[in-house]
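Below you'll find the structure I mean.
Removed: one protein chain of the complex. Kept in place: all other protein chains.
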Amino acid sequence: MKKLLVLLAALGVCVAFAGDPNTYVEQSFGDVDTLDPVQAYDSASGQVIENVYEGLYGYKGDSVTEYEPRLATSYEESADGMTYTFSLREGVSFHSGNSFTCKDVEYSIERALVTNPPDSGAWILMEPLTGLFSDATTELGDGATDEQYADVWSTIDNSVVCLDDYTVQFNLVAPDPAFFSKMLFYAANIVDSEWAKANGMWDGTAATWRDFIGVDLRDYYLQNNMSGTGAYKLVAWEPGIRVVAEANADYWGGAPSIANVVLQQVEDEASRIQALKAGDADTVALGARSSLPQVEGQPGIVVLDAAKDPSLGWSSVAVNAVFMAQDINQSDNTNIGSGDLGLGIPSDFFTDIHVRKCFNYAFDTETYINDVLDGAGEVITMALPTSYLGYDPNVPVYEYDLEKAEEECKQAWGGRLWDEGMYLTFSYNTGNSSRQAVAEILKSNLEYLNPKFKIDVRGIQWSQFLDERRNNRLPASIIGWIPDYADPDNYIHTFYATTGYYSAQTGFSDPEIDAIDEQARTELDPAKRAELYSQLGNMAYEKAPYILLPQSVPFMIMREEVSGYYRNPMLSGSYLWKDLSKQ
Amino acid sequence: MDISSPAVSAQTVTPKVKKGWWQSKAMRRFRRNPLGIIGFIILLAFVFVAIFAGPLTSSQLINYRNNCVRDLGLSRSTVTDLRNPVKPAFWRIIFAPPGSCFNMPRDGFSEIPKPPSELSILGTTSGGYDIYYGLIWGTRTAFYGGIIVTGFGLLVGIIIGSISGYFGGWIDTLFMRIIDVIFAIPGLVLSMVIVTILGQSLRNVIIALSIFAWAGYARFLRGEILRVRELDFVDGAKALGARSGRLIFRHVLPNSIGSLLILASLDIGTIVLGVAALSFLGLGAPAGYADWGQMVNFARGWMLGLPGQPFAYWYVIFWPSFIIVLFVLGWNLLGDAVRDVMDVKS
Partner (left out) sequence: MFVFIIRRLLFLPVVFFGVTIFIVLLMQFLSPTQRAATYVRSEAQLRNIDAIIDQYGLDKGPHVQYWNWLKQVLRGNWGFSKATGEPVWDSFKRRFPATFELALLSFIPTMLVGVWLGSISALNRDGIIDQISRTTSIFLWSLPTFVLAIWLLVIFYGGLGWFGLGQVTTAHSLEIIRSNFHRYTGFLTLDSLLNGRFDIFLDVVNHMILPIVTLVAIQSAQIVRIMRSSLLDTLTQDFVRTARAKGLAESIVNRKHALRNALIPIITLGGFTIVGLLNGVVITETVFAYPGMGKWLADAAVQLDTASVMAGAVFTGLLVVIANMFADVLYAVIDPRIRYN
């Protein structure tokens, strides 16, 4: 046994990995799903894609409102907002060696429109360029004629047109103030068309486009191979283990400073923290702020925390809210008890504004910030990140006030709610402890108001959670939204318009809000749009369709050897690797 | 199959549960084995804790906001009934506690553990859950899981084992092939799939583990039946006109089931390890349910303490892992002693 220990010790000493200035190592827990920019719709995949592929424009440093040219050099927007013309950068080549021209732009965007896989983010481009949402087959339905398909093809074909080798024109079906921001989403990144066609991807012609409608791009070559123009080239992707990239010495903007980038997947947070301390990783993902004390003040580790240093100016772009369904599916639904006040709730329980206000007042923001957000949280006034155009900090909010909550609940349902009581189930997807805490905070306060109020908190599997919410079986649950593109429409429409993704599910509908939303969607003047959104925010306060949860305050940890990083909330990885350097 | 399945270790079992058992040779041998006695005492203590979980946690139930008190129909003024054996609530929480009593009460929602205080005498684990409460009620969870899984496994095992051994032929072949398949698949991965599909709850964990629990018992019993059939006295009985069915039910089953019961009950420790492993992988009881495996999982992020204070959160990992090991150790010490006694040939 003793011998064994000596041997173990001897083996152990020789392998400490000293920080290598040529290699940047990041450890996180997310699975990379795909390396195809059209298929990808998650931040782990996005982080690799945004460093290997490039769009026509990109965010400038940490700004979400300023842009810098990448594969384009300039652009022009027509006065009616219907066409965008980009001049392209000359002399750029892909990692495969092919040179970049307009045909690659045309191919890349049309590939997104043609394939538009159902679980991808390609709809973001589909809407402004074709007026459709899903892929052609889904949109046209069964029994569609060849002519109908030909129509869709001609829309797609006409949406991106090469005027010459270095000028491309986009034709929109309607004015869209968000179009430019949508083009910054990685689905609009430019792939190497010759290389893609040579490797079994769609050949870009009308003859074969129907074979690629709605396909799963994970089955194709671009799933795990990349040829972009970015500052880094893919070396290897070992799914579930690591992604390795190396500097592109021929990058048009000059070769980046760090030669190798390694993204490692380590599920266990304790292991990640250990690796950071040991210098085996330059940065690691932390699940929550509560783990910060374990790395703060450690030699060699820099912690940037917007809660302690407001001058960083960082804010979260995630919006979380409690969803109150106004048309609950009643059939065989134990979540609403008996289906009537007393031992349950009626299916239209939340249509009563007093119920919604009562729930809003009963939510203890301070406990949420202290316990769930670990002491650092920011109250938001509307379902829009504070850094976005149109966010108005002066819109009133519901502050935690049990007396007002009691007042509202007494008025609800003509006083019946207070006299007869209620029972409902609050669901969260298991593993999400902050959603669970929200449910328990509300439960505890509402039950305190009136002993006849009974609420059960229930954790269910993610798949069941989505299924039940989609079928309107959940009276109340917590939802979250992160941006696809940096435009307020991506939030406001989603949360407040009758046809918005979340509002359609809650059954919230208000014609006045809809009118303002429609107006803002096509208004091209930013100042007027901001005014409209502020107006909308005030109206939404009155209607209280959601309980808006405070946002977390961002932080970042990094080994002190690394410099050049910043935090751009629109980038999946916060910063581009090409801007980093290491001593 | 794991070691505690009787098929491996019980081939030579000859139970002697007769009169004067305390003075019997087996019992005397058992009493000489200090480890077995220690195991027995540990288990007795756990049984006591499980039965009196309610009264043992009455001060937590009184001081935290919780649904258990609500579902027992107690108000803030009558909550002290829990300490009073003449009140019905005292007995109700012992014999028929509402499901909500298994939820650990929370002191806030913070992920950061809190050290022991007057309210939480062993501290709170990540998420503000009271450690003491979780340990006490977790004992019930452990017994429930262990007893139901073994009970179900035994029931199905006895039925299938006797059918297989009695009828033989293609039924026997079919069952034995199914058992072979069960032995051949990685139980943990498939249990994970089952729990993911059925949803996270203690009930579904029990279902998942039960699906794999019966196979060993069935095979053991079938083997016993076949073995007895070959014996001379059976031939003799047959010659005297006894039917083999009668023989099995009158002579084989009572004997084999006795040893099967003893051996299966000792598997409870192993079953609890299975429950804990699923909980650790995030697939056990729902968050907040009093369950030791989950408490170890909660502790995972806090084991390393803080810079300069490596033991800052020692209580978070120490208590649940200590209790799991103690519980399983109790079963295994007892089990080892019992097997040792039963293995002895007179």
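As written, the chain order gives the labels A and B, with residue 1 at the start of each chain.
By our rule, a residue touches a chain if its C-beta (ideal position, glycine included) is under 8 Å from a C-beta of that chain, and two chains touch if they have at least 3 such contacts.
None of these values were measured; they are calculated from a predicted model.
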{"item": "Listed residues A:47, A:227 or A:264, member touching the removed chain", "value": "A:264"}
{"item": "Touching the absent chain when the full complex is considered, from B:87, B:203 or B:300", "value": "B:300"}
{"item": "Chain A, residues in touch with the chain not shown (by the definition above)", "value": "8-9, 11-17, 20, 23, 25, 31-34, 41-42, 118-121, 123, 133-135, 138, 214, 216, 218-219, 223-224, 235-236, 238-242, 244, 246, 260, 262, 264, 266-268, 270-271, 274-275, 278, 280, 462-464, 466-467, 470-471, 479-482, 484, 501"}
{"item": "Chain B, residues in touch with the chain not shown (by the definition above)", "value": "1-3, 8-9, 12, 35, 177-178, 180-181, 183-190, 192-194, 196-198, 269, 273, 276-277, 280-283, 293, 296, 300, 303-304, 310, 317, 321, 324-325, 328-329, 331-333, 336, 339-340, 343, 345"}
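By our rule, only the chains that are shown with their structure count from here on.
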{"item": "CA centroid of chain A to CA centroid of chain B, Å", "value": "44"}
{"item": "Residue ranges of chain A touching chain B (in the complex, touch as defined)", "value": "268-270, 273-274, 287-288, 290-291, 293-298, 367, 370-372, 374, 430-431, 433, 436-437, 440-441, 444, 447-448, 451, 454, 456, 458-461, 464"}
{"item": "In the complex with chain A, residue positions of chain B that touch it", "value": "65, 67, 70, 75, 106, 108-112, 126-128, 196, 199-200, 282, 286-288, 300-301, 303-304, 306-307"}
